[in-house]
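Can you keep this structure in mind? I'll have questions shortly.
Below is a slice of the complex: some chains, not all, each in place.
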Amino acid sequence: MLGTMLENVRNTCPLVHNITNYVTVNDCANILLACGGSPIMADDQAEAAEITSICGGLNINIGTLNSQTIPSMFLAGKQANALHHPVVLDPVGAGASKLRTETAWKLLEEIRFACIRGNISEIKTLASGSGTTKGVDADAADKVTEENLDDVVAFVKEFAGKTGAVIAITGAIDIVADSEKAYCIRNGHPMMSRITGTGCQLSAMTAAFLTANPTQPLEAAAAAVCAMGYAGEIAHARLSELDGNASYRNYIIDAICNMTPEQLEKGAKYEVR
Amino acid sequence: MLGTMLENVRNTCPLVHNITNYVTVNDCANILLACGGSPIMADDQAEAAEITSICGGLNINIGTLNSQTIPSMFLAGKQANALHHPVVLDPVGAGASKLRTETAWKLLEEIRFACIRGNISEIKTLASGSGTTKGVDADAADKVTEENLDDVVAFVKEFAGKTGAVIAITGAIDIVADSEKAYCIRNGHPMMSRITGTGCQLSAMTAAFLTANPTQPLEAAAAAVCAMGYAGEIAHARLSELDGNASYRNYIIDAICNMTPEQLEKGAKYEVR
């Protein structure tokens, strides 16, 4: 079933508008192309809503938000809502500064998100203001473990119910949930945290999956998360002794590029709670 | 003859000022270095004209244009014109938003371009307002084929005559023309469209070729287009089973880095119409 989600991306080539950070934007564009989507980036207020209109989905990432691009996020988000396009939020660093936290909260108030993807600390910050972040990484105290997994799943389902969005928390164990059903995903490799922007790339790709699968946002997001983690495994198996995080970054995007729906179906490691 | 164009880049190391988008800017810088040029990026109004002055050529790319950088494009363009430096325009996404279309038109009115490089839809938008674009990709309806090639060549020559610029339209078949002569180029590989920014990279490289070959803008632009397409072929031949679009991106820049004038001479596939 998750393989079908990827197949639909490949068949429909969804055009995704990204208002995202300048750190990882190139990788976001290349992974969108790798999965079968098509990227466009436009963040000026004079065109943000118009570019959203010609796209099928929108990805808002606050990684290097600024006074010029924040208003564009709202303009694009509202336009996407008006057109019933899925909108993904990546609240990079929410909790790390007042600007990030308050912008993320305000986005949540004014925009209807189909999916919110972040690390556990960012999502906790959005939900309750209680999360802490170490820069753009999750705080160790917030870590999702086998021991606290049921509690976290309950928290995620509740937050999904409150926001109406699919919530995707990624880390050692990924949780993708709506208010009723949670995919607990065990794909991926620890070395992924030594690459900048695997989270940003996943958010961009999730927007493509949601756009191509409009009636199944939960399964679409779960498929994107499994695909990213599985690509991390395939890419890791390919590393030579001399390869490090830069080659690993390329190999992960390569793995998405070559992944077939059948492979994803077989490679996805999840349970439903 | 096209090999000589590359040789002149290698021998003179032209410094190219780029006002370009933040999505593909790193690849633009690396391909400029690969071909033998030297990049500088500066987009603040306080220094745009001054940086243009110390360079040999200018590349204006509207891929993520905004209210801060648009005035810099005009300042830099006018300064380059005053100094008789070649200026390249890459009208990324012209037709996709009013801001892009109108900015591109206004640039055409106020700046004299040595070369305009885009896909067929972007160039049609510039020429007549009739092109349509699917985001930053050409619309299928506009596609250049063997059947409509003569018509497109006639259109391109006319637009070249009207603007005084060499026009380079890239796609499955590339056309590089001034008002009298058109190179129809059949280098390249379809997989290049799965990498973000091959067009942006080509525009940056074209600026280096024009700067190093000031009296032969048509041949210089044709050489840059052949070099990019030929690099796409060399890089594709090198792909392993596990390689995808991320490795392909690196291999194309690598191929430009290693390409000799002799190889380009032999590898270029074109006819003149």
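Order of writing sets the labels: A and B. Residues in every chain begin at 1.
Keep in mind that, in the parts below, contacts are C-beta pairs under 8 Å (C-beta built on N, C-alpha and C of every residue); 3 or more make two chains touch, one makes a residue touch a chain.
For clarity, every value in this text was computed on a predicted model and none was experimentally measured.
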Total copy count of the complex, if 2 are in place?
3
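Just so it is clear, only the chains that are shown with their structure count from here on.
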How many Å are there between the centre of chain A and the centre of chain B, using C-alpha atoms for each centre?
33
Given the complex with chain B, which residues does chain A contribute to the contact?
15, 22, 25-26, 29-30, 33-34, 38-47, 50-51, 54-55, 68, 234, 238, 249-258
As the complex stands, chain B meets chain A at residues 21-24, 26-27, 63-68, 93, 96-100, 134-137, 194-197, 241-247, 249-250
